[in-house]
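Just one protein chain is left out here, and the rest sit where they should.
This part shows chain A:
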Amino acid sequence: MTTTESRTLTYAEAVREALSQAMEADERVFLLGEDVGTYGGAFGVTGDLVHRFGEERVRDTPISELGIVGAAVGAALAGMRPIVEIQFSDFTAQAMDQIVNQAAKIHFMLGGAATVPMVLRAPGGSGTGAAAQHSQSLEAWFAHVPGLKVVMPATAADAKGLLLAAIDDPNPVIVLEHKLLYKQSGVVPQSPARVRLGETAVRRDGTDLTIVATGVMVSRALEAAEQLAATGIEAAVLDPRTLRPLDSKTIVDSVTATGRALLVQEAPKTGGFMAEVSAAIVESPAFGHLTAPVTRLCGLDVPIPYAPQLEKAAVPQTEDIVKAATGLVNQW
């Protein structure tokens, strides 16, 4: 197999391949987190890496999120390229001081004299019955903090390419993976090709409305777009992939062409990231081309519940997207 070939990998395998290629290419890269070693990661992402790279570079840690992230900040300051796995993104709350007050700000506070080139990977999102403390979508927390970059890969190929770009980046990058996506497969290049941070992907072209979606909502938006096409509505589906820096130009261009924007996120509506995307659209010349109000379809403003029927009702499903899009096109 040549290095230019692509194969089908799961999203989790794609992340692992990025980690292993980065570790092979640069001995400064190392992993640390809870159960990333022999256990292979709570979601199996690190798998056999400890056998290939050893316990020094695939480093099991105690349950100490604040300490783990702090250690990564210090190692990055001292010239290494640490990659932290936080078992569930909810647990970043334990580490918030090191993420927000340290990692994000050190480069600035020191006037540019030092950098913190680290990556924090953490699975987020609902859909597994794990309830309120293991199911949140916290991207807006991080996107709000200057100094952090925030990545949300929605496909296996992006899970690899964006992670490789994040590892190269001299800044702290938060990579929010989605636990429902880990087992989904996609075509992934064998080569360590980077997906540049700050480029919105156009997943589907369409003329009637623009659907912007993040994380697991991208695949639901694409399913919805197929169903909409059967009824004669052509929806463009855009995936920002990087929330910070955000490529709003691609979004604005699409909305300028379609005149309608449906913004879909799993996270609760209030203060969510799609409010930012909405503002980016209405602050742009696309405003003059809108034929309908910019519309958000978000998770309810509730903690994620346990019961499957409640959990499903708390976040947008494919049929919700179809309904919202149809209403938007037919009403306006």
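Simple rule for what comes next: a residue touches a chain if its C-beta (ideal position, glycine included) is under 8 Å from a C-beta of that chain, and two chains touch if they have at least 3 such contacts; residues count from 1.
The rule we apply is simple: contacts and distances are computed from a predicted model.
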Considering only the chain that is not displayed, what protein name does its UniProt record carry among "Pyruvate dehydrogenase E1 component alpha subunit", "Glycine cleavage system H protein", "CRISPR-associated endonuclease Cas1" or "Iron chelate uptake ABC transporter family permease subunit"? "Pyruvate dehydrogenase E1 component alpha subunit"
Per the touch definition above, residue among A:S6, A:T115 or A:S185 touching the missing chain: A:T115
Residue among A:A165, A:V212 or A:A235 touching the omitted chain: A:A165
Only one of A:G37, A:P123 or A:G147 touches the unshown chain, namely A:G147
Residues in chain A touching the chain absent from view: 30, 56-57, 61-62, 64, 66-80, 82, 97-98, 101-102, 106-115, 117, 146-147, 149, 165, 168-171, 194
